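Missing here: one protein chain of the complex. Every other protein chain is in place.
Right, chain A next:
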């Protein structure tokens, strides 16, 4: 069995774990995939968070991607960072840069085993601030300057590709080069508040082609979190693993300890359990009913007969779910146009699912109380026919020590910790 086939049946521990430490954020980005803004009073305490780190160490989860919200606004953020690093759990954290002053930059430069990822969604202030809010471009650039001055080696600049910034790819690369940073570009998902702006912001078909061509030409050294595999149907496969990683090698722990199948799927249909329940995270990862379902072989559904199915695997589960498309059909951004057809064919009889988790500052305070109407998708109990057709990829993996005879290996050789 090839390695990727093993992956689809799940691993003892995740390879790529995202942990959002807080829903609190100083910004209010229009496309926030976790609808962050206000802290949730039920967020994990410092002691509970350290308990999770202990468990990750026991499970040999060697690093986590920490995000939010804005993780650095948690007053215990630096304490948890040190605790994780001291327990063999490396940290890559995403930040808008708000707390990265000169002192913190020096501290980070002196800490082994930490990666920093600064979010920037425009190569110019006007494009960035339109999405991320006034002043956010200046904040990010200042953080990058502080890191460079402190001698922090190769931070990442993380860009969500939108209709407004695809044309700026070369400029992003220039900014990265200027700060000794590595460029990371990822796909806009219709998750969280991203659902509200997806129609307006997601790249056009022509821009998708432009993005693909740019990656083929300049992609060496540019990280993608493996998020553009749906573009592989244009021809040459982009590097990465052709498999939906959700619940198999990837998952999300949210600020209140809820475990979801992937960071782009904060919705009760993809909620596997909570780290506070007996058995903790390990119990959820290894024994939840939802993850067991996600680890079943996939059929491909309506896409199975498409000649490009092997390269794109039907696209991203979350992108389909939050645009109201069936999970076993084409991705809304299918490069052959089948997604656009499917979007056009929606008749409104089944409302598009929305997350029940919303901490946006303008929204009513979120209490995940009684579940409202079940929309668009079967309930968890009936989910065997639901979230089981999830093409997405393991977000970042790198089989290095491949046994010969598996030709897929050579293109998978990318350093995971740097992806």
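Keep this in mind: contacts are C-beta pairs under 8 Å (C-beta built on N, C-alpha and C of every residue); 3 or more make two chains touch, one makes a residue touch a chain; residues count from 1.
The rule is simple: contacts and distances are computed from a predicted model.
Hidden chain, UniProt protein name from the list "Phosphate transport system permease protein PstA", "Mycofactocin biosynthesis chaperone MftB", "AzlD domain-containing protein" or "Membrane protein": "Mycofactocin biosynthesis chaperone MftB".
Only one of the listed residues, A:45, A:60 or A:149, touches the absent chain: A:60. Although one chain is not drawn, the whole complex shows that of A:12, A:75, A:349 or A:362 it is A:12 that touches it.
Touch with the chain that is not drawn comes from one residue among A:88, A:129 or A:196, which is A:88.
Mapped onto chain A, the footprint of the missing chain covers residues 1, 3, 6, 9, 11-13, 15, 60, 62-63, 88, 90, 112-113, 152-154, 397-406, 415-418.
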